[in-house]
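Missing here is one protein chain; the remaining ones are kept as they sit in the complex.
As written, the chain order gives the labels A and B, with residue 1 at the start of each chain.
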């Protein structure tokens, strides 16, 4: 159906409609919306006029040019974390065109397919147009007021009966920072820690692994800084499809420095096609490969001994593990030839600066956190951290997944990584100006069950919630196995596709068991179409983030302010307004919006950011006031392409780094320039320099954890030092530098123990200000940890995937034992054992991995509804190696069944026969949804909102397996069988 | 040489098409296949993809004239996967370089030749004998209907077809771009839609007359005697169709089939052929078209102005027995033997009025 051309008459053309409107009479927004569905125009119409002259038909349209009366507005593309500026031309409230954003130092005018088509995301006629409710299995239009009333009434009923924890709040990486923060706050005020978002399924393991190594869980350098690298290793990442604009910097670096680019991936990706060497590994063997590289590095003494001595803790324990990974073993496990590993190791250690770029190929594993830690260890061993051209360049997935992570849209922390401890809650209670005891009272008391002791509300409040990867297990498992008052009964899903988590057959059952399902999204998602529900299901039309003011944090920690391009179309409302209305109906809006101005019923984004600034000391989210961010957007052209810095003498943004990449210390008034490269000792902290964070104490087993003989430029302390508190300032005699006002605030915060008030809880910012004046980092100066003793595998070790094609290796490299994590049991070990015992690899001989397509993003609802993108990928497919296809009689383009080893799962899609994947490996894109077990579910979408392209979800056949640290799912490595359909 | 610009494969295929075999199969077989990769091994691991990069020069060198540089594209449109087909330039050379000459020479040449013949030898007169005035039925109503259906279509197709080649050269300067485009648009529709009755008529004609057009010994004699037009040997004997008419028949049959086959390929673009196949269809269609037009001009001439009494065969269907005996002696004998007092032979002057 889709291969056919649109008939001319059915087509429409918005800009031409606007243009025609301008010519004949003024067109306003309403007229535009009305006409956009009906009008015939544009090239399509021309095509349909077959006889004679087209001129006659168009004579009426002669007149003004569409370029008149244009306003230019800027926002940030929502489709990945690069942070491309979108420049929109708006006429009479209608977004009529896009122009290159030449001034942005990040994208320099460019876009990928999604960014270049983003106008259609806003105008798409397949968006949800008004609130809908399911009545007897049919979608019915309702008013917003009715939706608010019914949903909150039901929520309060469920809360009464099953407790606050039985409602799951699933947020979005497409939220602005302000909305993410507000959503986390909403969860806290509701009284649960089960507040999560997409970071869980993309880089939660990165955040955990990286933060546990050197302090902060984020990309250390920036996309632009990759231009400085002489060696790049891209492992488990395909930026050519996932982050195309980043490739501008990667390829420029490659060309200018004649840099070596190694691409490590099971698939010969579009990125690999531009590598100088392609390294194909068996999925799930990242650690053996990294250890294999370190084997050569240590054997040949290529490690950076000076760097290790001064700035790294525990490298000797790593050496012991690495010794096991001689070239022969590495080749056996990973499939990568020894000389290739050596070549890559030598380049990485010797042709410096070298950077390691990774993405979900590293993170989405049962060993995701360990993978990431191994990556960090490689960087530390070769001294490739904290300088231009080096670092962990972690490419994140959505516009604001970094920001949403930072702002605590996470089950294990409050905003800005304060954690869930009492001090954290008290800090935020002070920022929010609400009583701590009231917050405690919002949480459930957990009764004793399953042999576990009871847990009072205060403890429950300090216990991480349930991960979004397993929310449905919390509906399906027996009550006594779930460590909270009751299983999950309601899902509040904001901006989150349901098809991005593994084990869809189970997720579907979970969706069907819910007492309440609310989907607040621009599009109906998998949540709306997949489950066979009859009642208690609501769809709320939400504005895209292009129809919202607010800030977004790109992967490189730069924060960019996006302005609302157009008013939300149809009856859509933005996240702020919807959350405000829920809070009102739930009875805590006054508390929640105490310091946030409400304008025309909508909370003011600027005020939310100011509140974040007031509490965001721990991560340096304190200096990025809305005024400063707006000045950056206005002065984009002044920032340098490579250093991202503006000239010092500029009146508005002088000396700032673009987007004030966090940490941006102190209050906005002290004008810290932001930190473009983390842990860079070559710069003064006032210029964005820094050290490794002293987060894990000062000493362990008699060894110091503080840096030795290493400090940032201009530091008055010329050795390691712990993080700063008032007490430490006093010891140094620096407390005298605090102003009386600052001291008063510190005293108020500290109560009877003011010396314990630290740089993270000092609401005056005085401690940070004084630190900067003395050239020291507020968070201390420590060694990075090669060994993270608080993690399940302090030294990363190889563990075979749960479903592995190499069953012979399971005995030697088993997955971790079963244990309880995040309120539920994780039985990975039992599943792995059963798979080996049943010899699953015989019936399911092909390794299945998954990944991204350039045209689509995430669950894909938005992008599959975008006609310009949908035309480019019209079918779900599986890449099958030529040899495997021949053995199964499968021809390119024909339909096949992909069978999974769990739940008798099966999925029908087209085969793409290619040598891009190795024999025995298959690949699927994960953006599709709307088919289930070969059945097209198009009819289940509310009429007119079905995405143009539907297809079987890759996750229909993915399987069990969760990272012990973050609950990350295993999407990159399972088994399947493929046969012709 | 007509096919100079094309390679041998293309010329062979053109021949195949001329013979009505069509090109569908070989062209279709190319779908979904990449051109030969520059690097034969398919495992990219441990290689330097930058150094291995395909280059345009290498791919162009690999092309052997008739093929194209193609790859993979996610849009489900095979045409879109062809990156470059440099032989588009050859197509242009044929259409703008050779075709106007071929067409011009064939059509004008034929008209000039006929004019010369007419002015030197004049009209071929009906030779009177005692049979004059008696009529014999040569073509029944169905045959005549089929003939005229096909003929009318052919004339429109020929004019609209020639318009594709000569319209912009001859007509456009006279009537201007807008009027010419409108005309050309109607001509295109006429060409596309009248092709169907033409093809039906063609097939029927072929079936109805094939029995009488199988060459036999009498044709050799007829040809030797030049059809009686040259020399003074009188008219050589002939069956229902003499060798000259048989040549017209076979020209129409084979030429028509070639036009129909290549035309069908063009009526359903890219469903049976890829870009090279489409070009080939054009080569065949245009070349056969102009040649057949030339033949038909001769046919029209001989059936009307050129020969007295010939028109009646397709007009009223009945011809003068004298004319018949002169030109188709064997056929008249056959007919008379079959039905000695049959209804075909009427009395003088009582011919049924022709339809027109």
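Note that in this section a residue touches a chain if its C-beta (ideal position, glycine included) is under 8 Å from a C-beta of that chain, and two chains touch if they have at least 3 such contacts.
Keep this in mind: contacts and distances are computed from a predicted model.
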item: Record-based protein name (UniProt) of the chain missing from this complex, from "3-oxoacid CoA-transferase subunit A", "Sarcosine oxidase subunit gamma", "SoxAX cytochrome complex subunit A" or "4Fe-4S dicluster domain-containing protein"; value: "4Fe-4S dicluster domain-containing protein"
item: Touching the absent chain when the full complex is considered, from B:79, B:121 or B:224; value: B:79
item: Absent chain, residues of subunit B that touch it; value: 34, 37-39, 41-44, 47, 49-57, 59-60, 69-73, 75, 77, 79-89, 91-92, 95-96, 163-165, 167-168, 172, 177-178, 180-181, 184-185, 188-189, 192-193, 266-271, 275, 278-279, 282
item: Hidden partner interface residues of subunit A, rising order; value: 4-6, 8, 11, 13-16, 19-20, 22-23, 41-50, 53-55, 58-59, 61-67, 97-98, 100, 109-117, 119-120, 240-241, 244-245, 247-248, 251, 254-256, 258, 268, 270-271, 273-274, 278, 854-855, 867-869, 871-872, 914-917
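Here, only the chains that are shown with their structure count from here on.
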item: Whole-Å gap separating subunit A and subunit B, where each centre is the average of the chain's CA atoms; value: 67
item: Touching residues (chain side subunit B, partner subunit A) in the complex; value: 32, 42-51, 74-77, 178, 181-182, 185-186
item: Of subunit A, residues touching subunit B in the complex; value: 2-3, 50-53, 261, 268, 272-280, 336-337, 340, 855, 871-875, 882, 892-893, 915, 918
